[in-house]
Structures are given as structure tokens and as C-alpha cells.
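Only a single protein chain was left out; the remaining protein chains are all shown in position.
Per-chain residue numbering starts at 1, and chain names A, B and C are given in the order in which the chains are listed.
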Amino acid sequence: MTIVPNTLKEKLGHIIFDYNTLPARLFDLGLIAVIILSVVIVMLDSVASIHAAYGGLFYVLEWVFTLIFTVEYLMRVYVASNRFRYMRSAFGIIDLLSVLPTYFSLFFPGTQYLLVIRFFRVLRIFRLLKLVKFVREGEYVKQALLASSRKILFFLFFILVTVSIIGALMYLIEGEEHGFHSIPEGVYWAIVTITTVGYGDISPQTVPGRMLASLLMIVGYSVLAVPTGIVSAEMASMNEQIRSGLPCGTSCCERIEHDSDAKFCKECGKPLG
Amino acid sequence: MTIVPNTLKEKLGHIIFDYNTLPARLFDLGLIAVIILSVVIVMLDSVASIHAAYGGLFYVLEWVFTLIFTVEYLMRVYVASNRFRYMRSAFGIIDLLSVLPTYFSLFFPGTQYLLVIRFFRVLRIFRLLKLVKFVREGEYVKQALLASSRKILFFLFFILVTVSIIGALMYLIEGEEHGFHSIPEGVYWAIVTITTVGYGDISPQTVPGRMLASLLMIVGYSVLAVPTGIVSAEMASMNEQIRSGLPCGTSCCERIEHDSDAKFCKECGKPLG
Amino acid sequence: MTIVPNTLKEKLGHIIFDYNTLPARLFDLGLIAVIILSVVIVMLDSVASIHAAYGGLFYVLEWVFTLIFTVEYLMRVYVASNRFRYMRSAFGIIDLLSVLPTYFSLFFPGTQYLLVIRFFRVLRIFRLLKLVKFVREGEYVKQALLASSRKILFFLFFILVTVSIIGALMYLIEGEEHGFHSIPEGVYWAIVTITTVGYGDISPQTVPGRMLASLLMIVGYSVLAVPTGIVSAEMASMNEQIRSGLPCGTSCCERIEHDSDAKFCKECGKPLG
Partner (left out) sequence: MTIVPNTLKEKLGHIIFDYNTLPARLFDLGLIAVIILSVVIVMLDSVASIHAAYGGLFYVLEWVFTLIFTVEYLMRVYVASNRFRYMRSAFGIIDLLSVLPTYFSLFFPGTQYLLVIRFFRVLRIFRLLKLVKFVREGEYVKQALLASSRKILFFLFFILVTVSIIGALMYLIEGEEHGFHSIPEGVYWAIVTITTVGYGDISPQTVPGRMLASLLMIVGYSVLAVPTGIVSAEMASMNEQIRSGLPCGTSCCERIEHDSDAKFCKECGKPLG
């Protein structure tokens, strides 16, 4: 039973927040197109040759996009059933951050700062997240990461200690003449190496340095198994529960995934299989 | 009960589409040898010194191969029980794409275009996929990827947003003098870094740039756990189901793998254990 | 039932080893702040420009930190219920190693040695491990790694043999003129390649060298699946056991995780599910 909207506010609300009616879908698709276009323009504007040719046009378009997004933001605040809740939500904050930088660029006309501000508009692309299809999958990934976040934090701490020690050792072994000018630079090299990125801008030249580097590489290569194992195991548990957990008809509520240690649904309190 | 083929069409059909008779096997093995040979020739022909010595021979061979594959394609269309269905299938399209480029090279004699066209012949190797042994394993991998495709798409979207933001930030931090000439170039560098490829053609030089780069590397290194975890968990579920799912004698149909959320076989509708 | 501490020793013990009282928490937080500060100073002191400006200050601070940590170490020995056990424990040894290098730097005034010693102070950061929150997660990761340690050692041995053979082959194929000056250098290159680090300081130039390198890369890329698979499977088993293993009320003791092959709790001997 859908109620025919009467007031302007209700009509706008259906267009902006619904996903099932034709006007709402058209509005969403158009919005996504404009967002992608504006991000592409920010990126292209940073290329010197393109800026020289189309800088003026881009400046106008940037302001047009900013005005569109501002009106859209105000409309969302206007039609939201709980305005403060929308404004505090992740999407509300992103919506606001998508328009503020252009206005700030008026009051701080310094070129360099203007560039910093310009970048934040890229955040606009996050609005694509509103597309409902992906929210559930994102929820799945988010829950698996949350459930294993402490293990991953512990792992990152181990990585941090390892690169600190190896970075300091490499500074002592290789020294300034081979590009290791300080311990922080050694630590940077150790991060480049343990993550297997390996730019090659700094690389060990001496025999003991290369032996230590080899050790670090093999550790980094093997240790990658740890976060992967943590997340794999967590997701396997979640799949297992989704499949075998709740028989037909006993699903407690709309919550389809439960923490791996949950005995009761944390949404509705019903005991789980 | 195999029926003895009577007409030419039936005989050809048994040679081309069957896998159990000796002529069919010989036909397949010969075809694979010719495909590999033609791919190797296309590759070698691109080496300047080899092209100078054998360019003429390669040109003749290329046309011989193209004619062989054209005849084979026409034969397949001729003997197919449902011709339109074969032509629309993935293999039908690949079979056609394997011969078209050589003909196109007649009408568009520009060297550069000719080279582009030449490359597509590499697609011929896909015909090897017809080898029945691998189809089932490919099906396994494909189902696991399909079942987790939305999660992986969500993950790729997250990567895209991250490299956009970090790429823009690096452009602002490092600037033109350190090789970051524009935001798109910064984004390219961020992709090279987050995927741990790390060419080193562009690399950060300043302290804040290196700190941001370190963050990106550790994120890329840790975040790799996500797609791996998704696919591992999916495959573990599939293995579990294959092993424990269907007891002997209750297998519903030839379908051996079911979606992890399936309550009924989606091929025959029989309820699953 | 907590007993009110009477003697100085008991009071100190509560502050140093407890985690629940306010003074103990403040003590821990302050200690962590000082440790991080001292590590940062060691690192910054290695940057030539910062050392020139603040070297004197850093020298004084270094001695202040060393004295603080020395007093703290002596206090810990004093209040420990079993002094020898604390001194032999991993944390006791790390506590001692955190202060010794500065004293050694008095007797061995050579700059180079002093630098080596300075580095070991980074180990101080390990004291952060005392933070109780992370101990359980660390225990989880440690048990999973221990349970799969022999498999991972076997895997590392396989990597070692592979890089030895490929490194020797590359030395023969590429030779001195392409940067492979000896077998050990070839082995170093093979480690850089199989771990997918790829600095690019040494890289193959000849056709057979590049073919062998391609093979090594694909092996390294595929073989990464082995340690990851081992740890993933081990952690999935552990999750499975934590979830389904012990029904409410039958938990044998405080031990929550059991080896995957355990029939009885190795802490209290009670039979497991």
C-alpha cells in the first residue's frame, strides 16, 4: 500500500530517497552521471595542457556542479524525516564535504591551497555508495573486517615494529653512501620492501644489507598469509552460518548475518540455531 | 547406443564436436597445434630482426592459417544442430574473430592498423578451452567468482575511490618537480603502489609524500586479504557442499555444484540436503 | 575479593602489574608515551639536519629515558613474586635490552658502534605488547602460526632451494655484463623476484634469462597460495572449534582455543567435544 504523495515535500522525498519509482531512478542516474563528470573534470583540470585549453570552461562547470550539489543537499535536509540524523550520517557529511571546498576556494585564493581544496571533491564519488545494490555486500565485507579488526590491528603493529627495527639496522649497515640517509628513510625502505612494492629508488648494495633485505622480503611474503588467513576464516564462518544457521521460517528479523560468537540475534534477541 | 553416421554432415559433426573417437581426437590435437603455431608466428613476426629474415614466409603462413580456420568455422556452422545458437555462443564468436582480422588487413593496409588487427589472432588460443578436461575446473572457478562477484565489485570500487583520493593528494604534496604532473598521473602511481607492483618510474621524494605512500602500501598489502578471503570462503563452501551435500543416489541431475544459498537445485528443482 | 596492599612492595606491584586501578592505568599510559617518544627521538636523531640542530637535547633526553627505564626495570625485579622467572621471561629480557645499549655506548665510544647500539632501543616498543587487550588476539595468531609452523618451514625450504637453483642458472645465462656478478647475487635477485618485490636494480636482459624470470615470477605468484592456504585453513579450524566446540557450561578452563588435533584440553585434561 503506497500512499499518493500530496505535498511538495513528500513528492521530493519520494524522488530523492526512494529507489522504486521512475522519477527517483532517473534522478539517481542523473546524479551519478553528474558526480562522475565533475570528478573527471577535477582530474583533467590538473593536467597542464588541458587546463590551458579548457581551464575557463572547467571553472564555470565546477561552479555549476557545486550549485547543483548545494541545492540537492539543501533539498535532502528539507525532506529528511529526521534532519539532524541525516546531517550527522556518513552520507550527510560526505554530501556537505562535496560542496564546501569550492566555496572555501573563494576566501582563500592562494593557488596552492585552492589545489588542496579541489581534491576533496573526489570524495563526491562516495555518493555512488547510495546505490542500494552494493550496500548489502559492503555490509558483508564490513562485518568480516570488523570481526577480525583486532587481529588485523595486532598484525599491523607487528609489521610496524619489524620495519622499525629492520629500517634502523639497514641505516647502520648500508649508510648514507647507498641512499639510506636516516632511520626514517630506512623504515620507508623497509615498508616498500615488506609490502612487496619494491620501487627500487633505494635498494641495498652491500652483502649484509642484501642478506637482511632477503630475510625481510621472505618474511613479508610469508606474513601476508596472516591477514588473508584471518579474513578468509572469518568469511568462511559467516558463509557457514548463512547457509546452515537459520532454517526457513525462523529468520528472526531482517538481519541476515550474525557475529560468529553470537548466541542471539543482536537485532531482535531471538536465539540463533 | 551410438548411431552410425550416414551423411557427410553427420560424419563431420562427429569429428568436430565429439571427443571420444580417434578421428575427432586427431582433429582436435591437430587444430591445437596449428593454433599455437599461428600465435607463436604472430609474436615472432613482431620482432624486427626475425621479421626482416622471415617476414615473407610468415605472411604466407598467416594466410594459410586464416584459410584453414575459415574453412573450419564454416564447417562448424554447417554441422551445428542449431546454427544460430553456435554463432552466438562464446566459442562461435571467438572462432569468427580468429579469422576476421586477416581479411580486414586487406582493406585497411595502414601498417599500424594491420598490427592492431594481427594481435586479435591471439584470441585463437581460447579455442583450447574446448578441451573437455578443463571445462569442469573452469566451471568451478567461474561459479566461485560469480557467487562472489558483487563482493569483489564492491571491493574494486573501494580501491578506485582510494586511489583517486590518494592520487590527488600525492599530486598536491609532491607536485610536478617530483614526477607527479597531474592527478591522473597520481592516480596511476597510486594503482601501481596499492597493487604492490611498484615500477619505481614515479616515486615520492618528500617526507609527507613518503608517509602517505607508506600508508597506501600497508593498506594495499592488508586489503589484499579481502578478495582472497571472499574467494577462499566461497570455494570452501563449495567444497563442503560437494563433499557432504548429496549422498550417493540422491544426486538430482548432472549439476554437481549448487549456489551457497540454494535450497533447491536450480537445474531440476529437487530439494537439496 | 581484593586485599588492600600494605607494604610499599605490594603498592608498587599493584601499580606496575595490574590493569584495573586508576594509578596502574596512568602508569601504563605514561610509560607507553615515554617509549614512543624515545623511539621517535632515536629515529629523528639519525636525520643529519635534525641532529645538527637538536643533537645535544636528544643526547640529554636519551639519558633521561634510559634512567627512567632502568629504575622501572629494577622496580619490576623488586616487586615480582618470582624474580628469576620475570627476568627470564620475554618481557624481562626486552626490558633489560631497552636500557643496556645506552650504557654500552659509554664504554665503546666509536661512533659506528654507538649507532648500532642506538638502534636496539627501538625494541622498547615491544613493551606496548603488555597492553592486555591485544594479548588474546596475539595468542590466536600465535597458535595458528605455531600449528602450521612445520608446514611453513617446509615451504620456506622449498623457496630456498628454488631461489638457489634459479639464481645459479641466471648467473650462467645472464652473466656479469647484465649485472649478475656471482651466484649469491643471482640468488638475491631470485629472492627479490619470487617474493614479487622486484626492485629492478638487477633485471634480466637476454631472451632465455627473461623466460626463466617469467617462470620464476609465475611460480612465486602461484606459490604464495601455499602459506596463505595453510594459515587460512588453520584459522578456519580454530574458528570452527571456538564456535561449535564447547557447549555452554562445559568449558573446561580459561583456555578457549585448542589445537586442531587435541582430543583433550591440554590445560586441564578434560575431554573435548
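Assume a residue touches a chain if its C-beta (ideal position, glycine included) is under 8 Å from a C-beta of that chain, and two chains touch if they have at least 3 such contacts.
Values in this document were obtained by computation on a predicted structure and should not be read as measured data.
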| item | value |
| --- | --- |
| Chains in view that touch the one left out, judged over the entire complex | A, B, C |
| Missing-partner contacts on subunit A, residue numbers | 196-200, 228-229, 232, 236 |
| Interface with the unshown chain - residue positions in subunit B | 39, 42-44, 46-48, 112, 115-116, 118-119, 122-123, 125-126, 128, 133-134, 137-138, 140-141, 144-145, 152, 155-156, 159, 184, 188, 191-192, 194-201, 224, 227-228, 230-232, 234-236, 238-240, 242-243, 248 |
| Positions on subunit C contacted by the hidden chain, ascending | 150-151, 153-155, 157, 160-161, 164-165, 168-169, 171-172, 176, 181-184, 187, 193, 196-200, 203, 207, 210, 213-214, 217-218, 220-222, 224-226, 228-230, 232-234, 236-237, 240, 260-261, 263 |
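In the analysis below, only the chains that are shown with their structure count from here on.
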| item | value |
| --- | --- |
| Same-residue or different-residue interface between subunit A and subunit B, half as cut-off | different |
| Angle of the C-alpha superposing rotation, subunit B to subunit C, to the nearest 5 degrees | 180 |
| Approximate Å spacing (C-alpha centroids) for the pair subunit A, subunit B | 29 |
| Junction residues of subunit C - those touching two or more other chains | 196-200, 228, 232, 236 |
